[in-house]
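Up next is chain A:
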Amino acid sequence: MSSLEVRNATIAYGRSVAVTDISVTVPAGTSLGIVGESGSGKTTIAAALVGMVPLITGDILLDGAVLGATRTKAQRRAIQLVQQDPYSSLNPRMTVRQMLRELLLAHAIVPRSQVAARCAQLMAMVSLDPGSLDAFPHQFSGGQRQRIAIARALAVEPSVLVADEPTSALDVSVQATVIELLARLKQELSLTLVFISHDLAVVNAVCDTVAVVKSGALVEVAPREQFFRAPQSPYSRALLEAVPRLPTR
Partner candidate 1 sequence: MSAVSEPPVTVPAPPAVRTGPQTFLARARRSPTLVVGLAMTLLLLLSAVFAPWLAPFDPSAQNLTGGLLPPSAEHLLGTDQLGRDVLSRILFAGRTDLRIAFLAAIVPFVVGVLLGLVSGYFGGTLDYLIGRLVDTVIAFPFYVIVISIVFAVGTGEGGIYVAFALVGWVGYTRVVRATTKALRGSGWVAAARGGGLSHGRVILRHLLPNILPQAVVLLMTEIILIMVAVVTLGYLGLGVQAPTPDWGTMIHDGQAFITTKWWLSALPGLAVIYTGISLSLVGDGLGDAWRVR
Partner candidate 2 sequence: MTDPRPLRPRRALTVAALAVAGLIVLSACSTGTASTGTTADAEPTAGGTITLGRVASVTSFDLNNEITANNAFAIDKVFEPLVAFDADGQIIPWLASEWTISEDGLTYAFTLRDGVTFSDGTELTPADVVFSLERHLAVGGPLPLDAPIGSIVADGDAGVTITLTEAYTPFLAELSGFQNGIFPADFQGKSETDFFADPIGTGPFVVSEWDPAGDLTFAANENYWESGQPYIDTLVYKLIADDTQLTQQLKAGQINAIDEVNSADVESLKSSADITVETVGSWEIEQMFMNTTNTYFGDRNVRRAIAMSLDRDGITQATTFGTAEVANSLIPPTIASSANDEGYALDFDVDAAKAELAKSAYPDGFTATLLIASGNSLRAQEAQIIQESLSKIGITIEIESIDIAAFRARFFAYDFDAMLNSGQSDYPDPDALVSFQADPAGFSKSYWTSYENPDVTALLDEGRTTADGADRDAIYLEIQKILAEDVPYIPLFYPSTLKATSSTVHDLTVLPNGSIRFQDAWISE
Partner candidate 3 sequence: MVLGVVLAVFFLLRLVPGDPARMILGERATPASVAALRSQLGLDQPLLAQLGDFAVSVFTRGDTGTSLVYNVSTRELILQRAPVTLQLVALAVLFSVVIAVPLAVVAARQKDKLVDHLVRIIPTVGLGMPTFWVGLLLIILFAVTLKWFPVGGIGTTPWDPLRSLVLPALSVSLALTPPLVRSLRSELLEVFSADFVTTLRAARIPERRVLFEHILRNAALPTLTLLGVNVSYLIGGTLVVEQVFGINGLGSLLFSAISNRDFPVVQGVALFCALSVVVISLLLDAAVYRLDPRMRRS
């Protein structure tokens, strides 16, 4: 369980600035939902959190410690990402076991002799049959792949999980089960969760705090209940009004 903080971060892809001067704090064990329309810079923030994209200015702090431009192996391990598209996020030429095994060994998470058992355990954690450990990604459905991606993220025992639109590439029917899985894991493993989505309903279901991004800038940060009850900014209101039917909770 770790706390995560973003301080005055400006992030750029190439020459175009994608996100300007954002600051947000995620206390340990809580979940932050980042919402906004496509192109608003959500995915950029996710990429910056896991260190795939460097910051132009500002800092990212994990448990109060600043993460440098190049992160250590342990720092990278601490913050894991679940990507949007499960069809491209799994190496097509590796079995599930190979993927998990490699990470377990690379970080010496369990002794070599217990790797097989841990692999099976991870599969069980994401509600997959450990018997299919030796299958290749193309033999799974989209929802199953996303579970594998989650298992892979969990394999290194992170303290922070960043999920970037984890359901947007999935069929509506399986979206719910993946969301439920994430919510359950957060609970069971005391993870700090950053959940990126354009779907307010999902955010409402999973997150403790909501941050709204528009055109690369932070428009509003508020606790979930406050946000859904009385959004402060006009943009947030517009977002909420655009949702046809708000699920109650």
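Going forward, a residue touches a chain if its C-beta (ideal position, glycine included) is under 8 Å from a C-beta of that chain, and two chains touch if they have at least 3 such contacts; residues count from 1.
With respect to how the candidates were assembled, all candidates are chains of the complex that A comes from, given by their letters.
It should be emphasised that the depicted structure is a prediction, and the values quoted were computed from it without experimental measurement.
**Q** Tell me which of 1, 2 or 3 touches chain A in this complex.
**A** 1
**Q** For chain A, which residues are in contact with candidate 1 within the complex?
**A** 50-52, 73-74, 76-77, 80-81, 83-85, 88-95, 102-103, 106-107, 124, 127-129, 131-132, 134-136, 138-140, 143-144, 147, 149, 152-153, 155-156, 177, 180-181, 183-184, 187, 205, 249
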